[in-house]
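Note that one protein chain is taken out, while the other chains of the complex remain in position.
Moving on to chain A:
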């Protein structure tokens, strides 16, 4: 187990700059999730950690050792690939024992170690199968088993669940989390699914086009996004972001709607953010026209319009309103986020 320090790392493929100075500190045993839209450089950063891509500038340290020039096999890391990269001509046992076979471990050691990992992952009955005789979830587990057997300093996962169906994904999410709690190995996990990030991470690193937008515990990102990008990225359904300006007894949206501001709000606010789940139904609220109602069972999502401004709302109670009808809604004052218009930075409030 080890800490991982990524210090001002840059990456360029020829003339194309992909990472522009990324810094992340990862504590020993921490579960860090890199999240961001497609093409933002998550995989590239992970592959640089693994040693599969060289580092254009900056430094990566695993434990006390700077690994910029350390070849992958000496970095003591294990990686689970998005396509699992199982060796198709080897059985599950051979796949998991491969690293030990390369290191000329005795047969008993291999059997003991693979047995241990297989037991953790429930793979005991499958050890003699070939990868193509396994289901997607089983392959995923074998890939994890291959990593566990290595007993590495750091686990790297590159979108390991993206090939699984929704239900299995939730199950494997829990398994990976549980595994981490059991083994307490420093883990870097890449995903573009912010729910995965929120549920699994000790710390989330939100990336956008080669930069870190914000890094912190999931709830901090949820409660206090530092900028518009993070505000829009974290949370599902996404936060309502309304452009406009302070004035007219509140926040006047470009569409003309007036939204109430919390006390002591900065006058510079250019964007008003409110999460759908932080809008309440109140008889004394602002009248809004219902555009769309989507009941999900546990909550009801409603898209409502105040003037020209559309707001997505998520109500815990069941709403029987139909499109065209009027409801009265009110943002929870303590949970309004205000951002500067130009830079998109959060305004202290």
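What we mean here is this: a residue touches a chain if its C-beta (ideal position, glycine included) is under 8 Å from a C-beta of that chain, and two chains touch if they have at least 3 such contacts; residues count from 1.
In this section, contacts and distances are computed from a predicted model.
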item	value
Per UniProt, the name of the complex member that is left out, chosen from "Benzoylsuccinyl-CoA thiolase", "Phenylalanine--tRNA ligase beta subunit", "Ferredoxin--NADP(+) reductase" or "Sugar ABC transporter permease"	"Sugar ABC transporter permease"
Residue of A:8, A:54, A:133 or A:266 in touch with the missing chain, whole complex considered	A:133
Identified contact with the non-displayed chain, of A:2, A:55, A:79 or A:242	A:79
Residue in contact with the excluded chain [from A:52, A:109 or A:219]	A:52
Chain A residues that touch the omitted chain in the full complex	50-52, 72-73, 77-79, 81, 83, 85, 87-90, 98-99, 101-103, 128-133, 146, 150
